[in-house]
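A single protein chain has been omitted; all remaining protein chains appear in their positions.
For subunit A:
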Amino acid sequence: MTSIWTYTFKNLPSTSKWALGFCVRPLSCSSQLRAGPAVQTKSKKTLAKPNLRNIVVVDGVRIPFLLSGTSYKDLMPHDLARAALLGLLHRTSIPKEVVDYITFGTVIQEVKTSNVAREAALGAGFSDKTPAHTVTMACISSNQAMTTAVGLIASGQYDVVVAGGVELMSDVPIRHSRKMRKMMLDFNKAKTLGQRLSLLSKFRLNFLSPELPAVAEFSTSETMGHSADRLAAAFAVSRREQDEYALRSHSLAKKAQDEGLLSDVVPFKVPGKDTVSKDNGIRPSSLEQMAKLKPAFIKPYGTVTAANSSFLTDGASAMLIMSEDKALAMGYKPKAYLRDFVYVSQDPKDQLLLGPTYATPKVLEKAGLTMNDIDVFEFHEAFSGQILANFKAMDSDWFAQNYMGRKTKVGSLPLEKFNTWGGSLSLGHPFGATGCRLVMAAANRLRKEGGQYALVAACAAGGQGHGMIVETYPK
């Protein structure tokens, strides 16, 4: 019904935007007044589209994000995912049997639980009749899980989907070398003693050298930190700027944590250990301390250090996504709408981490919004240098004209609206789980600060990126 209204009003001469805003949101109550002046400047009153179902986030949670090798180190990925699912069940009180489908994102897969979504769901007591699948798209895997959910609901297949993400960097699959694997497989097939002995005679000591999961980009063989350092240099981002930005992230995260703003965090009683209730990677330091660190990737003169990069993190997140009708019918008060989204991709060598630069204007245009309409920016912080390079890229006419096919620059981002509750640098970055954290942070910030639209953006390995508009649910 909402959509019909919007459609009608979009085509009216907007003499009184104020009145329009009011009508478009028939579901909202009088607290509308509160957001008054800000709303008036918006290009669009809402992003609802005719003939398309509105899709809402009822709520979302995450277990605390911890530095790898700390409290979660003895667990398996599905344990973390299960904890996040249980937290979501508890938070939303959703009856398990209502959930139509579950989808999770993850990056480094534990081979035993390669469809980690299914294992976690079964363990969390979801109906064995609820199908689940796992998606992977590097650091935007849970973004992909969310948009998959959006697609499933928008197409009318399902009404209630749980989307989430998980990553456990405390343990990674380290394999035997290909030669060793081949020998072991051949050994299984060998029938006679003679065949086995002849196979064994081919054994060489170097077969035993293990194969680590790739940290480097497959297509370019370059590690992400290395690429980030080059990117920072290409945009002339100094070490000092990077350290300052990292410090800002940690300070804001600390403040948000202290003020209890990180309400998406649910406590997790780790088996055999204490209950974990807080992210443990937030460590505001001083610029002097940070300046002492040696570069981590391009030695000895690079600018990316351990202090201005996101750290290896364990964590999981989950959120409940529904069609608006269903949510309302079940008596929920949703937190936000998931609106337009885009995926972008570019050169994985020199523009590996510029996803947000490309995604931002594209998703804004798609939604019919401008930068000024956005009240909340939630960007994934892989590296300080990456964030600052994206800032500079968006603020450069030269870059826009030569690489983005635009006439003018995207524009500068208002720092006062940007990642004000910390980001991946300080809160942590469990690859597969970050996307849901970004969206929940955006939704919660919109509610707290009274804004209407949030822009979520992230970069990912493979030179890909994601951007999505989150619209607050009228109070």
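Going forward, contacts are C-beta pairs under 8 Å (C-beta built on N, C-alpha and C of every residue); 3 or more make two chains touch, one makes a residue touch a chain; residues count from 1.
Heads up, the rule we're going with is that contacts and distances are computed from a predicted model.
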Task: Mind telling me which option in "General transcription factor IIH subunit 2", "Trifunctional enzyme subunit alpha, mitochondrial", "non-specific serine/threonine protein kinase" or "Phosphatidylinositol-3,5-bisphosphate 3-phosphatase MTMR2" is what UniProt lists for the chain we can't see?
output: "Trifunctional enzyme subunit alpha, mitochondrial"
Message: Among A:S93, A:S198, A:S219 or A:S277, exactly one should touch the missing chain; which is it?
response: A:S219
Task: Out of A:K349, A:K366 or A:K475, point to the residue that touches the absent chain in the complete complex.
output: A:K349
- prompt: In the full complex, which of A:V98, A:A154, A:I298 or A:M371 touches the chain missing from this view?
  reply: A:I298
Field: Option from A:H78, A:R230, A:H250 or A:R445 whose C-beta touches the chain left out
entry: A:R230
Task: Could you list which residues of subunit A touch the chain missing from the display?
output: 218-221, 226, 229-231, 233-236, 298, 301, 347, 349-351, 389, 392-393, 396, 398-399, 402-403
